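Of the protein chains in this complex, one is absent; all others appear in place.
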Amino acid sequence: MDNIADPDIRFGAQGVCQYLQEYRQKEAASLLRGEAAEAALERTVDRIRREGRGKRYDCVMGLSGGVDSTYVALLARRHGLRPLAVHFDNGWNSELSVMNIENIIGRLGIDLHTYVVDWEEFRDLQLAYLRASVVDIEAITDHAIACVLIRLAGQMGIPYILSGSNVQTESTMPRSWVFPKADPVNIRAIHKAYGQRPLKTFPLFDARVRYYYTEYKGIHSVSLLNLVDYEKKAVKETIHRELAWRDYGGKHYESIWTRFYQGYILPAKFHIDKRKPHLSDLVFAGQISREEALAELAQPIYDPAQYQEDRTFVLKKLRLTEQAFDEIMSLPPRSHYAFDHDRPLEERLPFLTPVKRVVRWFFPFRNRHTEDTDA
Amino acid sequence: MITIVNYGLGNLASIQNMCRRLGIEACISADRDVIAASERLILPGVGHFRKGMENLRESGLKDLLDELVGVRHRPILGICLGAQLMTAHSEEGDVDGLGWVDAVTVGFDAARLGGRKVPHMGWADISIADAADPLWKDLPQEPRFYFVHAYHFRFSIPEEVAATAVHGYDFACAFRKGNIHGVQFHPEKSHKFGMRVLSNFANC
Partner (left out) sequence: MARVRIIPVLLLDRGGLYKTVRFDKPRYVGDPVNTVKIFNEKEADELVVLDFRATLENRSPDFAKMSEIAGEAFMPMAYGGGIRSLDDARRVFDSGYEKVVLNSILYKDRGLVRQIADVFGSQSVVASIDVRKNWLGRVRAFGRSGTADSGMSPLEWARILEDCGAGEVMLTSIGRDGTWEGYDLPLIAEVAHAIGIPLIACGGASGPDDFRRAVEAGASAVAAGSCFVYQKKGMGVLISFCTGLKINREDA
């Protein structure tokens, strides 16, 4: 990790940055090992099975075709769970991801529900984000996926969402590189500023409403991957062997857009290489050595031929000329916070603060160990 | 630079599209200077043989191509009708062709079709007759291509035949004579197989 793109990085004693410390903290809080892990896993799946008895599905899970969700599917079936897999189709699926998903659900006997976003609406939203020149363009997809999962779980009366999030490969992320995914206010604000079509069907969930909804419906998110020894290399071999899963060559590369975003837009415009935090996690977890991580970073982030093909395709789908795209790329980055965003009630309407205190006194938040579905 | 010769017949855009996808520079042109200046040529074609020959003559491209291909040995790939035009004569319209290869173009022999329909339309496996032909380099296993034609080549000598296919009976579906290549099928419509053939032609 370095401080070129990351303005928040701090180096402590012995040049150790704060990310390692944060990783250790998360590890201690969420990650279990050995017998404790096995016991917790058993308890968890047992609870899910019990509460799901008599229903068609006992849990829902997002399925992108990536390593994490694929392994969750495998674990779920191994432990006798009956998940409803939910795929979010935003029009950028690679053939490989679709093939992998077909194999996963076919071999594991899982039903699939797909939410197909209206492409023209999604395209307009992506363009709005590109013109806004903000960093986290993936926030819209991440927000929508969570929204779809929660709503579906609520509608179908399914209390458990199996999340693919995990400490070992996903905890580290510089704050300035991403924006909170649960925030729909920012999405609406950016769309209002730069969108050209009405945002009618795109899944959006107000963060507070979402919280009360999940409380009311009793929906819990469970991270199975934190209860097993999640060793990336071994996991890839396993899913390849048992599910004929094939590698995309990069994290999240199952989506052509994400591949282009992480492989070209982030490095070229924002000087961000997302491989660094991902590899850092693997180093922290002891799965690879620092040398191996550095060796991988030395490789080009994007195969040049693939980049050309993707670039042509992305510009075609977004209906951007080379010139228009170059202009967008040369816009200086803007912070998401330059647009309206979700703020606590007392910031928006300060006069309501005393009202909120009274309400809180009567209805305190229950002490839940919340694991968010957004990583 | 490859020029796809535009003489008024053929799905030129599809060929160019595949070339683009392969990273091969290809332009579509009817201009004599552009054609004369290109390293390689593609002669496409869909339609009637007589119309094809008429168009080539009237545009003056026939003479230019005779010169470029016959005298200056410019590599050229004929596709479907384009390849048929390179033969000496066609039963379709009873018209003489360019005569670059020792073959004629004939209609499918109804007696030997065994009830099969004409035109021959669809994907068919091909058998490589000349393994040394650069067009077949690294071709994926069990090569098949998209065919749509009612007439086919008939060669007097086997040396120039590069591949055969079957529709009721064996017929030559590809030929090579030095710098002159011809294929009956449509590489631009035969995805990974066609891509390999076009790619090989661009690099041979």
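Chains here go by letter, A and B, matching the order in which they are written, and residues are numbered from 1 within each.
The rule we apply is simple: a residue touches a chain if its C-beta (ideal position, glycine included) is under 8 Å from a C-beta of that chain, and two chains touch if they have at least 3 such contacts.
All values reported here derive from a predicted model rather than from experimental measurement.
S.K.: Among B:Ala30, B:Val46 or B:Cys204, single out the residue that touches the unshown chain.
M.R.: Only one of B:Ala30, B:Val46 or B:Cys204 touches the chain omitted from view, namely B:Val46.
S.K.: For the full complex, which residue in B:Met18, B:Met53, B:Ala129 or B:Ala172 touches the chain that was left out?
M.R.: Answering carefully, the residue with contact to the hidden chain is B:Met18.
S.K.: Could you tell me which of B:Gly23, B:Gly60, B:Pro119 or B:Pro158 touches the chain that is not displayed?
M.R.: Within the whole complex, the residue contacting the unshown chain is B:Pro119.
S.K.: Determine and list the chain B residues touching the chain excluded from the picture.
M.R.: Touch set of chain B with respect to the missing chain: 11, 13-14, 17-18, 21, 46-48, 114-117, 119-125, 144, 146, 148, 150, 166-167, 186, 188-192, 194-195.
S.K.: What is the set of chain A residues that contact the non-displayed chain in the whole complex?
M.R.: 86-87, 89, 91-95, 98-99, 101-102, 105, 111-114, 116, 118-120, 256, 313, 316-317
Simple rule for what comes next: only the chains that are shown with their structure count from here on.
S.K.: With touch defined as at the start, can you tell me which chain A residues reach chain B in the complex?
M.R.: Touching chain B from chain A are residues 305, 308-309.
S.K.: Which chain B residues qualify as touching chain A in the complex?
M.R.: Residue positions touching the partner: 21, 23.
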